[in-house]
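One protein chain omitted, others in place.
Showing subunit A:
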């Protein structure tokens, strides 16, 4: 065979091959059967995925001409993937959005303005509280719809506490009483195998720093992205649990946390309590394998008040690059308004923001859903929720990552002390925070 012939044949083959690949590639968008394909992505664990998938099956049954392709990831990885999507203008049609990232995406024109669908269009937001809707508006554009609200809570494991013979404090407990409680649990659990601790060090959780500032009457950030706290505030906060770290370390050990990944100490039954958002009750109870898990509010601050806030959660946004805005709006409408979807999703995404959904939600007495809703109701009724959720400026998410992923790790292994923690966080912050 001559070289020329071989060459021609080879090139032809390569050409045919690449054409075939191109043909495959274009299949994802529509195809011949007239179906519209939507991409929908969220963060969360297996528990949430099962709920979402079930809801989406229902949506696909009701809308046979729409196919929804789903994907999900763990919170930090999720945002890594979204930022790569954003760079190549390939954001999914429907995205689960978080307030900590909202401005970053909205200010850079990456989110679709959904207001065109809300005026009697495909997307009905009439059931949602106006203040909540406002949380999804940026630069006079409606770029995110909150599916619910959540608030911080102390999740606790009553079975474990009963086993240890330690009683959970009352709702009006203070931070000092909380520390005493943790010490008591750790002492009682020391002989167990593996040893049981009170909890992880909450000063290593960014949102508790926020809650701490709010309890001091400090609004952490201004609208323009300015920081209203200083090194001293952070140092005071982290030092507040010094008594739990010294002379004896009573906090859940970082080494053990590392071994238990992807679970945590609390969800492995090796810590009795854990601070988190109240809607984590679902995922946490699934991880621990028991329905017996309860909620408490955060401890009271120096003035005896809790200054809690409700956060709009799990917003749904549309990528500005979407080819099917109409259908994407339809999906969001379904997820926030459909009573059937609400039944499936429950309060896993927070207590539903839509009043109609909330009314239709048929919660069983004593179920996890009921517990989350009752908890939020009681927090409201007893007047603990007196603060508004802190402003989350552009770069807020990155500030949180630096705090909880980077520095908390090194602090947990006692490689850096409080001063180094504070110094490094404030050194990095200007690179992450965007001010106007």
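Here is the rule we use: a residue touches a chain if its C-beta (ideal position, glycine included) is under 8 Å from a C-beta of that chain, and two chains touch if they have at least 3 such contacts; residues count from 1.
By definition in this document, contacts and distances are computed from a predicted model.
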Which of the following names does UniProt give to the chain that is not shown: "Xanthine dehydrogenase family protein molybdopterin-binding subunit", "2-oxoglutarate oxidoreductase alpha subunit", "Monovalent cation/H+ antiporter subunit G" or "Sugar ABC transporter permease"? "Sugar ABC transporter permease"
Tell me which residue among A:65, A:258 or A:381 touches the hidden chain in the full complex. A:258
The one of A:68, A:110 or A:345 in touch with the missing chain is A:110
From A:86, A:166 or A:387, residue that would touch the chain that is not displayed: A:86
Which residue numbers on subunit A touch the omitted chain? 1, 3-4, 6-7, 9-11, 13-14, 76-77, 79-80, 83-84, 86-87, 104-105, 108, 110, 254-262, 395, 397-398, 401-402, 405-406, 409-410, 412-413, 415, 424, 427, 431-432, 434
